[in-house]
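One protein chain omitted, others in place.
Read from first to last, the chains carry the letters A, B and C; within each, the first residue is number 1.
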Amino acid sequence: MGAGMMKSLILHLAVLVLLFLLQFVISDYAILTLTRMMVLGIFASGFNILFGYTGLLSLGHAMFFGAGVYAAGLPIYHFGWSVPLAFVFAIFMSFVAAVIIGVIALRTVRDSFMILTLMLAQAGYLAILYFNRETGGSEGLTMPQASRSFDFLGLTIDLTDAATRYNIAVLLLAITIVVSFILIQGRYGRLFNAIRENEARTEMLGYNVLTAKLFSFTVSGTIAGMAGAAYAILFGYIGATFAGIQYSIEALLFTLLGGAGTLLGPLLGSILMTTLIDRLSEVTSAYFLFLGLILIALTLWFPKGLLGTIKEKWLPWLT
Amino acid sequence: MADVTFLKTKDLKCHFGGIKAVDGVDFTLEKGEIRAIIGPNGAGKSTFVSLLSGRTEATAGEVEFLGENVTRLPAYKRVRRGIAYTFQITNIYKDFPVIENVAIAVQSRLSNSGEKTGAGRIRAEAEKVLARVGLSQFAERKAGELAYGHQRLLEVGMGLALQPELLILDEPTQGLSDSEVSDFCDLVKEIAQNATILLIEHNMDVVMTLAGRITVLNQGRILAEGSPEDIRANRAVQDAYLGRGDE
Amino acid sequence: MGFGPFLFLATLEGLVQASVLVLTAVGLSLVFGVMRVVNVAHGEFFMLGAVIAWFVATNMPGDPAIGFIAALIISPLAVGAVAYVADRLILTRLNYNPEATIVATIGLLYVIQQSVLMTYGADARPVDPPFYYTIRLPWFGYSSYKLFVIAAACVLLGVIWFVLKRTKWGLLMRATQFDRETALAFGIPVRKVYSFVFAIGAGLAAIGAVLIVPIQQAHYLMGLDPLLLSFTVVIIGGLGSIQGTIFAAILIGLSDGILSVFFSPTLAKIVSTLFVAMVLVFKPNGLFAKAKR
Partner (left out) sequence: MTDKTGNKTFNLTRRTALKGLAAGTSLILSPAVLRHGLAHAGETIKLGAPIHRTGIGAAYGRWYERVANAAVKIINDGGGINGMPIELIIEDDGTDPKRGTEVVEKFATEYKVDAIFGQLFSHVVAAAAPRAGELKVPYLMCSETHQLAAGGFSRYAFQPGITDVKSQIASMAPWVSKNLGKKVTMIYPDYAFGYGHRDFFSAAMKEQGGEVSTLIPVPPTETSFSRYFPQIDPSSDVIYHVMVGPGVLTFVKELGEFFGSSHPAIFGFVDSIEAVDLATPQLSFLEDSYFWEAAPRYAQADQTEFDKFYREAVGVDANGASTSDPKDISTYSHMFSVWETLFAIKSAMEAADYKGVEQKEAFIEALENLGTMEASNEHPQGKKVMDPKTHQAFGVQNISQVKSSKMEVVYTTTIEEGMYEPEVDYSKMSL
């Protein structure tokens, strides 16, 4: 166990270091897209805490991503808040949203939970459209020029610079991975797994399952919200589409492709899926056809996702 | 009396629609006992212990454990107060290693009693439990791959890992071979040195070997209660078993 | 216009919406109830039904009514066949594992949508209704075809009810739904039942689509809304309860129609979405869940 954990820790740190170093060798374009993939990977990682580890399938996680996007973007746009302040505020607001939604949604289980999260997210999406005078509705809002660079701890951070954005994304990803690692390796990881595997039994072993699920839900939603805030700030645009159902589905797909219940799975899924779409769209606009076929193939031959299958067959210590 | 009663129910009822699964049971259990509950199928035995453990909510009546009214407490809180329940239908984490099954229980006990929950400590305690139930050699095997008898032992081991005051065993020997049953009886006797045991059992040999007292349920009510000898001689009990009991 | 007629119109509109929804949702409910799987591609079967209806109706010479009737027969059969093949090729191999099925049907969704985009194109295309008559009321005019849709839905529901309760096939389905293991033990060809249920579910969505295309147009992105609505209806109605599904479809269709009288439309959608969400919170197994022990 100890040795496995060590191996796993080293692997994850190595991946983070590799991501950091990549910026010195890869093309400009790869830096730009990898930045986006990492941010969406963080979003999917948050989703994975709930789905992959705790076994709760939310079909509305875009509401937290969207909450982060808007809680960061609106104060910047309307009140000229500083970027770091807006970022922290957005994380806090996502946390609050996750607690409130969690308390409501966790009254239900399985199919009902799935649909309830879907409905709540839909309500959130519609609310963004409804308050279009503030939110910009479906057209969205372009962040003002002034918010594209800011001073932080004596440093001037220029968000229009690709390398800066890349490193911020690596940093946030590292925080996410490390926090998740500690969480999953610790007693909550065991508890989450236990709930996923057999909720009734876990309750009869003296665990407050509901609290544990709420905790998982909150962590998951907060991480998703942080990803949303990062997206708004790094790419300078907020829009209702980020709270729409396709982003909820995207988190699920990334996670399933990379491997649910593995820390790096969602990131891997995000990278592979985005790259695939990007490369396929050079040769055909029917990339969704291929994407569909690939998804079907995955479920047929890699049901646990890539890392999930690798973990099951070869690397049981993988977290 | 200075001592509080260990476990007591007052007029406990549980109705599902029109079905009166448990219908007014007054029941007491003293600390240190091994008590068996017997009765024909559908007598309400499983529902009754579910009411004790909190898996099922009572329609009316009270459950008192160590002087505290626990009727409205959720199951996990009762577990924390010392009521452990092992399932009639084996209910383990089938995809996890055997030791992990026990570790989950150990972690629960340690964190609920405010003790340190380091990985090493949990593992050591879990190994101890596995040794007690004789599953040490299977520690790293997937629980779902164990033989049925071993899975039953694991189920008991998970209860044991909680170091409960009261261990409720719901038909623990069902499906075990004769030799496994006798090993099992020895294990229960050993456990009984530190815990009170409430046992639902169909195998009368097991009941007679283990139980100090026996409670007979029929149609949701207590039909008789007493020592094994008393029960054996009880006319009403024989009637209940010999066919009057429907279902 | 007075408030009364306004409400009357909203109710009529709600009923039309409910009629189409009920057919689509009953299809999903059958699949959900009998097979216990979530078919995310259900909305695409609906869309496919509409697109095939367009193909049939435009290539059928003569009166629009002939094209429409032909579409009503051909489209559900064709869509059912697609679903049958998908079930045989994919779902059976996944052993109907719930999560894998979700992903695979998302894949199917993409495949169907993109194939339609490449063959049929991005345009919204209308199908001529079998008849054009507009009923003139004192306050407003109303399409007689819409009333026909309501009637047709009622008739079809009657047929579905009959098949489920009175035929051998219905019995097989209900037995499989009730307990898969026992059904297997009694020699019911569960796999076959599953494939047919999947095909019938898709076919029902297609019928709903054929009925709707003369009112709204066939478009390759039209599947998402019916999917979400059907899901909602099935869950609210209670898993596997056909009566519940019908009731919920009418409830949601009407509430959507009538709420928009009182609120601005987007707000009405928010309110009705939250209303449905709250039903789930307080009745997690749906309004018509059978009492469980």
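Assume contacts are C-beta pairs under 8 Å (C-beta built on N, C-alpha and C of every residue); 3 or more make two chains touch, one makes a residue touch a chain.
Computed from a predicted model, the values in this text were never measured in an experiment.
The shown chains contacted by the absent chain are A, C, with contact judged over the whole complex.
Checked against the full complex, the one of C:Val16, C:Val31, C:Leu156 or C:Val210 touching the unshown chain is C:Val16. Checked against the full complex, the one of A:Ala44, A:Met63, A:Ile76 or A:Met143 touching the unshown chain is A:Met143. When the omitted chain is restored, the residue from A:Leu13, A:Leu129 or A:Ile157 that touches it is A:Leu129. Counting the whole complex, the residues of chain A in touch with the unshown chain are 22, 25-30, 32-34, 36, 126, 129, 132, 136-143, 145, 148, 160, 235-237, 239-242, 271-272, 274-275, 277-279, 281-282, 285, 287-288, 310, 313-314.
Within the entire complex, the positions of chain C that touch the omitted partner chain are 1, 5-6, 9-10, 12-13, 16-17, 114, 117, 121-124, 126, 128, 132, 134, 136, 139-143, 215-217, 219, 221-222, 225, 257, 260-261, 264-266, 269.
In this text, only the chains that are shown with their structure count from here on.
Among the other chains, the CA centroid farthest from that of chain A is the one of B. Of all the chains shown, the one with its CA centroid nearest the global CA centroid is A.
Note on chain placement: the centre of chain A and the centre of chain B lie 43 Å apart, centres being C-alpha means. Residue numbers of chain B whose C-beta contacts span two or more other chains: none are found. Residues 57, 104, 107-109, 111-112, 114-116, 118-120, 122-123, 126-127, 129-130, 245, 249, 252-253, 256, 286, 288-289, 291-296, 298-300, 303 of chain A touch chain C in their complex.
By the touch criterion stated above, chain A contacts chain B in their complex at residues 1-2, 5, 187, 190-191, 193-194, 197-198, 200-209.
Interface of chain B with chain A (complex): residues 53, 55, 74-77, 79-80, 84-85, 87, 91-96, 100, 103-105, 107-109, 111-112, 117, 119-120, 123, 158, 162.
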